[in-house]
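Questions regarding the structure given below will be posed in turn.
Other chains dropped; remaining ones untouched in position.
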Amino acid sequence: MHPLLLRLRGVIPPLVTPFREDGAVDLPAFERNLAAYAAAPLAGYLVLGSNGEACALDEAEKVDLVRAARRGAGDRPVLAGTGLESTRGTIALTCRAADAGADAALVVTPHYFKSQLTADALIRHFEAIADASPIPVLLYSVPANTGLALPAPVAIRLAAHPNVIGLKESSGDMGFLNRVLGTAPELGFLCGSAGAFYPALCAGATGGVLAVACAAPEITCALHAAAARGDHDRARSLQRTLMPLAAAVTTAHGVPGLKAAMDLAGYAGGFPRAPLAPVSEAVREELRAALALARSAID
Amino acid sequence: MHPLLLRLRGVIPPLVTPFREDGAVDLPAFERNLAAYAAAPLAGYLVLGSNGEACALDEAEKVDLVRAARRGAGDRPVLAGTGLESTRGTIALTCRAADAGADAALVVTPHYFKSQLTADALIRHFEAIADASPIPVLLYSVPANTGLALPAPVAIRLAAHPNVIGLKESSGDMGFLNRVLGTAPELGFLCGSAGAFYPALCAGATGGVLAVACAAPEITCALHAAAARGDHDRARSLQRTLMPLAAAVTTAHGVPGLKAAMDLAGYAGGFPRAPLAPVSEAVREELRAALALARSAID
Amino acid sequence: MHPLLLRLRGVIPPLVTPFREDGAVDLPAFERNLAAYAAAPLAGYLVLGSNGEACALDEAEKVDLVRAARRGAGDRPVLAGTGLESTRGTIALTCRAADAGADAALVVTPHYFKSQLTADALIRHFEAIADASPIPVLLYSVPANTGLALPAPVAIRLAAHPNVIGLKESSGDMGFLNRVLGTAPELGFLCGSAGAFYPALCAGATGGVLAVACAAPEITCALHAAAARGDHDRARSLQRTLMPLAAAVTTAHGVPGLKAAMDLAGYAGGFPRAPLAPVSEAVREELRAALALARSAID
């Protein structure tokens, strides 16, 4: 098992990118969040993930954010989302992210040409990136956004590459997790679905990259700690209490919901970038209640 | 919690319907399987499930199978799949299944008129059935077959009905499980996905209705027992070892794969009903290897 | 080209099954509709289609409806929907429908075991049915309900069977139509999508089985007549005027919408069978407006 994986045992928030009302990146707000997160026992950070609105950023903004994450992360590891549709572009961005201080690259499956992205094409893509990358690579499967699920045999095959150290899976598919870890137990497995976090930890996941952790880092860390020390009753209870908030900031209201929950929790969510729009006042009230419920679990 | 649920804590095989080569139901073979299953510590049986090819049976065949299951089940509970597209038809079949000895009805979501099956329509459907049914009702969501996932709020709402005692969920969606049990912890939750069985048990599932249990009852029971006594390492290990067989008899090769694995394991799989066809010799070899691997875990 | 196909050149309404409020089939209402339809230049009738709520009927009801359709159809051909999940069951029902007077069978793709219904399985299924059926067979693909699209190569292969005379395709996929008719031009092609009716006729479709024709037979017949005599401007104009009504009685409001529109148009829609429910008063007003607009095109 790669040494970096030992440091990823826990909760990793996928950092949001706060925007100003005029649409510019609000880098000071991004830095304030990192400073605030230092108080929680988080394992590391992901910058440029789906919740970081990476698909809406240009390359210069991306590099600036990696640099800022590295500066603000202290001694915690920084993962950077560097996946683009082309192998060539992904390699170039991975190298720039490494230069800017990323400890590892999280590479989403390409997906625009769905019907042509066979197992062979995906293997070729990730192997070329892992060959070229100066930093370790984690695969990233997020079918709700991409419409493409990384097949278990592809993940198992890529686990043999010395520079592929793990993956993030965001649909919460336990069959995938159990198949992959059954054959490639040394692979780091980051659960990207808050609703599957405790079950995934039971089944052997290394940690979680959870949107809800951006708004409620303490409860997600408490959940991980309970599972890690074998306190299953407590972990199960925390998992259940977390559900309304977790569902609200992902499937129900997406990044705008997450940003609003962060604002309510005292972090800097900021504006989403259009075409995403801030949530309504009614949703904000729903989020306020879900946040209060989640927090009640750790008071 | 309904007293029947206490008896469903464990593994419930969804009994296959063995057919003769001419397509007729092979009732003696069905009965031999029940006799053989008596040796394993199974919690009960499901007759007329998806793996029982219920969709390919006529009503007389269905009633005969419920009766035979009741006769062969000893003192173990028998669940019967009675869901049809219409509320009226489902109620009629549920009453006949109850008369034939079923202890509870498992009612799949209707699904043909997908776009009209709103939350309200589903609630109306299941409430009318639960009102009319002489036996307790469990909801059944199996989106891989139906193209329709029971929404968590619908399950939560129906949990308030005194005659709805539980549900079976076959996609392995942990977020659904955690949302439902977080709000309705008294509901029985049967995991219908072998790949999610151990994680689901950790999260509070009552038991599992697992196709693979028809071919390998001992290993699935061993997995449940390990989880029930808190031996998480053993449960995790059994879960992983089970995966190749579980994947082969569901997503990869379906009911024909399950029937072939049963034949190889000494049970009576028999022929599937056309248009399903027996697996090829190559698939049979793959199943033989997966079965041997799964069995090695409990030797 | 089979002689029956010559008689199917035109519009075929998929007859709805009117139910009474208590859920029983209202056969007199069904018969009144047939009597009323005699005034429009329809090419024939489909009984037991998706819009006939065939999935919610039992076998005795089905046979009664075929018999009633035959009685009320005069010298127009009657197609009967006889597809079930099993080959065996479909053959039995097809024979009963033939005995009851159906001129041809419309056989929907089986679909519950989606992942196992390969091209080979579908070919085997339809060939066995066509071999056994005393009446000609038409294939039926309706992915919005079944989640399974008949592949063009399967349709082309089945066109070689002497008892497979045509097909109905309800998604409006023009590429499918052009591929199939490009290779098997003798196959009857019934367009099952009102929104694609005129384009499909241009491309060589034989006729259309259109839900909207149950509520507005005259305008759909006028559209067909215009296309048949080469009056493309008129056909195009009628097609466009029909769209709001066509969309309302299919994707938007389904069978309940169609039944309400029939009631408004002076036919007997009746109640849908639960879990489908009558439309709201607001939808009824929307349907009234769409109906008035559609009728304005032929005044």
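By letter and in written order, the chains are A, B and C; residue numbering begins at 1 in each of them.
Convention: a residue touches a chain if its C-beta (ideal position, glycine included) is under 8 Å from a C-beta of that chain, and two chains touch if they have at least 3 such contacts.
Owing to the predicted nature of the structure, the values given are computational and were not obtained by experimental measurement.
Sequence-identical chains in the complete complex of this entry number 4, based on the file rather than the 3 shown.
Going forward, only the chains that are shown with their structure count from here on.
Taken as a contact graph, the chains are arranged in an open line, each linked only to its neighbours along the path. The mean-CA centres of chain B and chain C are about 35 angstrom from one another, to the nearest whole unit.
Look at where the CA atoms of chain A average out and do the same for chain C: the two points lie 48 Å apart. Taken residue by residue, chain B touches two or more other chains at no position, since every residue touches fewer. Note for the complex: chain C touches chain B at residues 23, 50, 53, 55-58, 84-89, 110, 112-117, 120-122, 124-125, 128, 144-147, 251, 253-256, 273-277.
Those residues of chain A that touch chain B in the shared complex are 152, 172-179, 181-182, 185, 193-196, 198-200, 202-204, 230, 232, 236, 239-241, 243-244, 246-247.
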